[in-house]
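A single protein chain has been omitted; all remaining protein chains appear in their positions.
Every chain is named by a letter (A and B) in the order it is written, and numbering of its residues begins at 1.
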Amino acid sequence: MHPILLIVFLPLLAAIIGGLGNRGLGNTVVKSLTTGALFASCGLSWMTFIPFLAGTAEASVVPVLTWVHSGTLTFDWALRVDALTAIMLVVITTVSALVHLYSWGYMAEDPDQPRFFAYLSLFTFAMLMLVTANNLVQMFFGWEGVGLASYLLIGFWFKKPSANAAAIKAFVVNRVGDLGFMLGIFGTYLVFQTTSIPEILAAAPGMSGASMTFLGMHLQTMDVLCILLFIGAMGKSAQLGLHTWLPDAMEGPTPVSALIHAATMVTAGVFMVCRLSPMFEAAPVALAMVTFVGAATCFFAATIGTTQWDIKRVIAYSTCSQLGYMFFAAGVGAYGAAMFHLFTHAFFKALLFLGAGSVIHAMHHEQDMRYYGGLRKHIPLTFWAMMAGTLAITGVGIADVFGFAGFYSKDAILEVAWARGTELSHFAFWMGTIAALLTSFYSWRLVFLTFFGKPRWDQSEHIQHAVHDDHGHAAHGHDDHAHHDAHGDGTAGYHPHESPVSMLIPLGVLSIGAIFAGLVFAPPFLQSEEFWGGAIYYNEALLHAMHGVPVWVKLAATVVMLIGVTTAWFAYIKDTSIPGKFVAQFRMLHAFLYNKWYFDELYNFLFVKPAFWLGRQLWMRGDVGLIDRFGPNGAAWVVARGTLAAKRVQSGYLYSYALVMLVGLVAAITWVML
Amino acid sequence: MIQTLAFYIFASLVIASAVMVIMSRNPVHSVLWLIVAFFNAAGLMVLVGAEFIAMLLVIVYVGAVAVLFLFVVMMLDIDFAELRAGFVKNFPLGLAIALVLLAEMVMGLGAYKAGGMQLGTPDGTAAAAVGASNIKAIGALLYSKYLFLFESAGIILLVAMIGAIVLTHRQRGDTRGQVISRQVARRPEEATVNTQPEVGKGVQL
Partner (left out) sequence: MEFQASLALVAPELVLSLSGLALLLAAAWGGDKASRLISILAVAALVGAGFLAAPALCNGASGPDTLAFGGQVKVDAFAAFAKLLIYLAAAASLIVAPAFFERVKAMRAEYPVLVLFAAMGMGIMVSAADLVTLYIGLELNSLAAYVLAAFLRTDERSAEAGLKYFVLGALASGFLLYGMSLTYGFAGTTSFAGIHAALAGDMSKGALFGLVFVLSGLAFKISAAPFHMWTPDVYEGAPTPVTTFFASAPKVAAMALTMRVVVDAFGAQVQAWQQIVMIVALVSIVVGALGAIGQDNIKRLMAYSSINNVGFILIGLAAATQQGASAMLVYLAIYVAMTIGGFVAILMLKDANGEPVEQIAQIAGLSSHRKVLAVCLAMIMFSLAGIPPLFGFWGKFLVFQAAVQAGMVPLAAIGIAASVIGAFYYLKVVKVMYFDEPANVAVGKSDWAHQALLAICAIFISPLGYLLTGWLGGMADKAAAALYFVG
């Protein structure tokens, strides 16, 4: 049996058994089962990946089942294994296995643990299906599968209205993208007469420049298809315009955020663009759009990240921003760099999320950074893990000596954007550089607010609750404020404690990844055509040009990173009054950023309200007023009246019965006479 | 010519008396009109040469059925006013139906008159031997060709009889039936007793 079958189907098996067995099997059994399956899957993934690194593996396709044979439309279930898939396999299974393990500790007090673990495994299966797809339909299956799992997991605490709202929002916004993706798939089938990815990619270069007519407009075929597909990617990867669901998705449990909304699902869009890179290469307008959207998202999300107070939202916008990097890397033609950033980002972003989760766990579910501070001494291991993550995301490193993971991937992206040499790629470079500064600022702001300074916990309701539960009985009748002020050190008498081992192990493993992933994997990802083996479009000239960029370009990222960290240090350690002054000075700007560029309000006005209005019209006028009135209710009314009439005719008198018979007879005769 | 004249007289009288049956206020009159209708129908039968059926009609229908009707109607205490109320209530609709039916009949008949309609010709299987009397012909058919149906019709009458008995016959406890064997076996000494009553006193039986 090919190991890929085990890799893909072990999580499914675990999800089915765990999900159906649920409480019947008990927490421990389900948790062990799913986690065990994931670790097995993870081990096999690495075994699949390493031969690709060594350059000894060949791309292969493992058929599973016949799916559809209908006329010219033919596609089967098949699992494709090449370098691109192998990378994704490693990312998905590793992060997923670690998140499973982490959830043992994080979800320990939840009453619905089997369901949670089954969902996690189900998600992993769907994601694996997506990345191993050999045809667009199977990819779409995985695409929708992760969407479903994401919906279920965001809404996992379904008793919380905000969680439900966030889950629905994620689903609905993704539908918009999915519509594009579907149209893209339909169009691709229409143009190429196949849904098989290798066949499409082989035929794609020949289609460059082909045009089609739609509603009287002349359109470049490949551009249209790729833009449609990219709309799908925008939805899944939360790019500017369709990004609004990602921050809200933080309503889900933190391990979910780490797995789905940082490391895996949101990168599906990037993966898809890379997978279909030969197609995109034949579509210059679409590539320009990818570059622009990526660069804009990268900058836009970073600006919002600087003002948010919720620790998970900061990381969520950071994810959004980093995804922008990946997209514009792909847009300028450096698919390898995009995948490399995806790879390193998976480690450090999952690390940051899990670290944040550990902080939240320690702070009794308080997520507002204004009520953190001084946690360094209380939860040192978490602190060091977060430090590793922050160093990685901000791209700390010295060229040719050592750098954290993000240093290699982000620098490579910025250099390649400059090296591409077009106006758009230079725009992307500047956007990326500014975003790097902002990234550095908000990342360190997060660290400084959380781990340095004095404790500011006493303002937090969550902490007050926790303390109240401890001292509650004794302190009854006292004035709460007086009670808390008695401590005077801002801790409100609360003692954060380090997370359990099951949560710390993933942090440790991911820290290693965040520190060394860049150093170890940069050569194959960025400089080895053999490694890719044709899995993505490989632009040799561009990579050469990348080495020839000016020195200031190479240093730019490091410089802005230093500026960012210094600014953050001044504002949040040296003189904590600076942010307040800044906000007072630029009230409008702050409000604009703090309110996320008013995207939610804009959408609310443009789409949600009209949709509600339309919905209400269709409901009250169309459904109740028209369909119900003349449909079910009308029919019921007619039936009720008919019954009354039938009752009235059935009077019990012989002569009326005879009369009815006669009327029937005469009617029949009249009928045949006419 | 006379036959045609007789036919029209009989036919119109049948219809007229049938109308009178339902129009009469007094039910006794209705029955009497019914008898008139039967007589005229018998006349029609005579005209087509079915004198046996004509006699049956007179003897059975007039002689037995209608007279029985008459007795029943006279003996039963029926509130005819109430019956008539229902009749009046439904009269307009009934009349309308009758008129529609009549109109359609006329149309059908009109088609016949115009030659657009052919009456069937008897297939001859039931034709009587030439010269045979009515009774003979009917008897021959009933006991040969229509034997099965004739016997079945007998069963129908039997069922009607059973039905009449089932629905009306009551085992009455206070009636005394005649037991012939007991009557025959009875001796004079059981039936008679000699007494010598004193003057002014009755006999104690």
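Keep in mind that, in the parts below, a residue touches a chain if its C-beta (ideal position, glycine included) is under 8 Å from a C-beta of that chain, and two chains touch if they have at least 3 such contacts.
All values derive from a computational prediction rather than experimental measurement.
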Subject >> Candidates B:F7, B:F52 or B:Y146 - the one touching the absent chain >> reply: B:Y146
**OP:** Looking beyond the chains shown, say which of A:A399, A:V559, A:M620 or A:M673 touches the absent one.
**Re:** A:M673
Original post:
Taking the full complex into account, what residues of chain A touch the chain not shown?
Top reply: 639-640, 642-647, 649-650, 652, 654, 656-658, 660-661, 663-665, 667-669, 671-673
**OP:** Pick out the residues on chain B that sit against the missing chain.
**Re:** 104-105, 107-108, 111-112, 116-123, 125, 145-149, 151-153, 155-156, 158-160, 162-163, 165-167
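By definition in this document, only the chains that are shown with their structure count from here on.
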Original post:
So how far apart, in whole Å, are chain A and chain B when each is placed at the average of its C-alpha atoms?
Top reply: 96
Original post:
Which positions of chain A touch chain B when the two form their complex?
Top reply: 653, 655-656, 659, 662-663, 666, 669-670, 673
Original post:
For chain B, which residues are in contact with chain A within the complex?
Top reply: 86-87, 90, 93-94, 97, 100-101, 104, 107
